[in-house]
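A single protein chain has been omitted; all remaining protein chains appear in their positions.
Going in written order, the chains are labelled A, B and C, and every chain counts its residues from 1.
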Amino acid sequence: MTVQPSPSRPGRPVLLGQNQYGKAENRVVRITRDGDTHHIKDLNVSVALSGDMDDVHHCGSNANVLPTDTTKNTVYAFAKEHGIASAEQFGIHLARHFVTSQEPIHRARIRVEEYSWERIEHHGRGAHSFVRANQETRLAQITYDGTSWEVVSGLKDLVVMNSTDSEFHGFVKDKYTTLPEAHDRILATQVSARWRFNWTDDAQQAPDWETSYAETRRHMLEAFAETYSLSLQQTLYEMGARIVEHRDEIDEVRFSLPNKHHFLVDLEPFGLKNDNEVYFAADRPYGLIEATVLREGRPQLIPADLTNL
Amino acid sequence: MTVQPSPSRPGRPVLLGQNQYGKAENRVVRITRDGDTHHIKDLNVSVALSGDMDDVHHCGSNANVLPTDTTKNTVYAFAKEHGIASAEQFGIHLARHFVTSQEPIHRARIRVEEYSWERIEHHGRGAHSFVRANQETRLAQITYDGTSWEVVSGLKDLVVMNSTDSEFHGFVKDKYTTLPEAHDRILATQVSARWRFNWTDDAQQAPDWETSYAETRRHMLEAFAETYSLSLQQTLYEMGARIVEHRDEIDEVRFSLPNKHHFLVDLEPFGLKNDNEVYFAADRPYGLIEATVLREGRPQLIPADLTNL
Amino acid sequence: MTVQPSPSRPGRPVLLGQNQYGKAENRVVRITRDGDTHHIKDLNVSVALSGDMDDVHHCGSNANVLPTDTTKNTVYAFAKEHGIASAEQFGIHLARHFVTSQEPIHRARIRVEEYSWERIEHHGRGAHSFVRANQETRLAQITYDGTSWEVVSGLKDLVVMNSTDSEFHGFVKDKYTTLPEAHDRILATQVSARWRFNWTDDAQQAPDWETSYAETRRHMLEAFAETYSLSLQQTLYEMGARIVEHRDEIDEVRFSLPNKHHFLVDLEPFGLKNDNEVYFAADRPYGLIEATVLREGRPQLIPADLTNL
Partner (left out) sequence: MTVQPSPSRPGRPVLLGQNQYGKAENRVVRITRDGDTHHIKDLNVSVALSGDMDDVHHCGSNANVLPTDTTKNTVYAFAKEHGIASAEQFGIHLARHFVTSQEPIHRARIRVEEYSWERIEHHGRGAHSFVRANQETRLAQITYDGTSWEVVSGLKDLVVMNSTDSEFHGFVKDKYTTLPEAHDRILATQVSARWRFNWTDDAQQAPDWETSYAETRRHMLEAFAETYSLSLQQTLYEMGARIVEHRDEIDEVRFSLPNKHHFLVDLEPFGLKNDNEVYFAADRPYGLIEATVLREGRPQLIPADLTNL
């Protein structure tokens, strides 16, 4: 937020600061037909534009305002004109268009949610039947200021669990501490992650966005599964480090990991021994562990708060 | 609802009708350890009990009331004592217990949501790492009145799409009709389904609940994919008929199928032709198609409204 | 559900049972302008039609099918033609129209959610500024079969709390009971209620739907507040009885009342005494208390399960 606040109108000690506008949550489904075999991309695209927007705030003049409705139309038109090779590439087309075609627009930020579909196996003809798959939603954010690009990809709602190989002890005790130490517990979380690419310039070779996403997701899952955990922080760090070490195109990863507590149920009142078999899956409250892991020498740019809590 | 309303208290022209109570949404996770290989069942269990409950309504006497907290404890204790072979079998254990152990309880209904997990493939030791899979939630409802059983299984939030092989025309036109006929459209829905088993008696051989669920889900998906559709009603009927024809243990299926509209975007204002490639995925309103399909000669017992809209 | 299943197609042991279709969740806002003073009705209207619908299920013939899109158009056209005096009256117009204008339609059911708005007090001219008010949503369901009417109104998400004057003791103890008795507890619930009117015939004087709703809501709140409670069942019964006793137009009330547990926090480990001051508001699990209260001699017609859990 290096935007300079705009001069106030005469007589008011009030300035306009950072602002952006656009159409949010444009739901676009793009079908590509290869004979009887269809391919599908299912996106939720949000546009946010910034630029010379003082007048519309100060007096309601829309002379510099491309309507949000137009930004919606552009999303659908571009789905036809450019296709959707990936969420990232689609966002790059859109962001470039808004900044280069509209003089008052100095920055465009495109956010995309992508929903995944698998083919339904069946005995009929053709391949154009699909079932929604996975719990998680893929994310992409593309920002362009006319000069350089920032691409941050990610996912949310990837729910994972280790049913053992997790401990928690040796922690600080103060007068409000009642938690017993745990030497074998369930570790479960709902991963929200964002990772920033070091591709910033059209002159660079762009990453293969589809491969990068699949591999990054795989590294996160493997790191989660393969880490014997003494704290969720340690697991988080390993997930991030694994990505930085294996994916040269990524410089920074931010995680927000709720500790989805599974409490061992006390069955002793019923004469039963609970040998780490029966758990109560709690909703609230939950531990919330958030951190950035980044490549040595690279800046920290992803904002800290991925959730509002 | 053949329950007879209870006599009113003196002087009040008011009767008590059908009533039930219990603890809802008990979240239980059951881990079964086979050495380094763990198995997981993840359920949300709701208990509803009915019986001699006039006094507690009329004057607050809890003499016949087993606390809802106790029904929660029982869920966790039974997860240890009986394990969770399937949602249905677990519900049968619980329902039988409440009806046979508590004289004032005449009927027990257990509802279960089950969440599915897949193993994470990784290079570490053991097999105790999981990722939540699928969009849909498996459902089971077990009702016992001390004599006979009713088991209704199902699922919700199974989202499916055919990107072609769907038409809609030849419909009634009245003065409020503006819809054009469609000869190639996307057909998409979010399946909510319940199916009733003809197993009602302990003397009968119970179905293999796990196999039955997997096969019923498969038949639904195949019928959806293999049906060239002239209306969502036709597709619904084929999905139900396929189940009745292939699964002898099931007598009745109820569907609630929102028609998740995907509207072809008009790109002509931008000089583009939309050859069934770019769609707007709408939220509301949506068509809602609901029907029961049942085996000849068998009663219709599943209630009509699976949703509240 | 007294619908007779339809004959199967040759060779299939499969029947079509109860079915209905229509457009769900039509969001209509109706502004009535009285000079500078505007009035607002904000509804979510769902249409469900039943009748001669065998062919569309069996072979996809839409010859009897009024499109769901047409039912949507009708909602908006009727908002203009008839206005929206109340959710109930609006539903009556719609249901009558579908059954009387379309020969294949034998039954129409209209469900309405209504959102409440209050005026914003301000110093400007006119009275056309509003703020959404209340947590609860008003509900109405109107069913017409060409002969008689069933009107069920209600509400959901009305959250109430008594911070004292609630006890729970004298309950059954079995081997799974650990709950201590409570002699002063918080009683809180999120009321879901439906009430059925005894107006069934056009020849009868219809109730004043707006007054009836306001008074019924008031009686529920007063009964909740004024009842010293020994169990949530007792409070529920008083809420229903109060309505039946005071509102002659209503014959039956159904409640679904989650017991929103507020657990007294144990502060003794920190050397503090918790004198019914500090509570943990729990999410899940929760007690769920459901019952019908009805006028002597009147039938019980509202279905038992208002929620799916």
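The definition used in the following text is that a contact is a pair of C-beta atoms (placed from the backbone, for glycine too) under 8 Å apart; a residue touches a chain by one contact, two chains touch by 3 or more.
Because the structure is a prediction, the values reported are computed rather than measured.
For the omitted chain, the shown partners it touches in the full complex are A, B, C. Of the listed positions A:S116, A:N198 or A:Q234, the one in contact with the omitted chain in the full complex is A:Q234. Only one of C:S148, C:N276 or C:T307 touches the chain withheld from this view, namely C:N276. Where subunit C meets the missing chain, the touching residues are 27-33, 38, 40, 42, 73, 76-77, 79-81, 117, 120-124, 126, 128-135, 158-165, 186, 221-222, 224-226, 262, 265, 267, 269-270, 272, 274, 276-283.
Although one chain is not displayed, its contacts with subunit A can still be listed: residues 1, 3, 5, 8, 12-27, 44, 46, 48, 53, 56-70, 72-74, 77, 101-102, 104, 111, 168-174, 176-179, 229-231, 233-234, 236-237, 240-241, 244-245, 252, 254, 258-259, 284-296, 300, 303-309.
By the touch definition given at the top, subunit B reaches the unshown chain through residues 175-176, 178, 269-270, 283-284.
The rule we apply is simple: only the chains that are shown with their structure count from here on.
In this assembly, the C-alpha centroid of subunit A lies 31 Å from the C-alpha centroid of subunit B.
Per-chain Cα centroids separate subunit A from subunit C by 38 Å. Chain contacts: subunit A has residues 269-270, 283 touching two or more partner chains.
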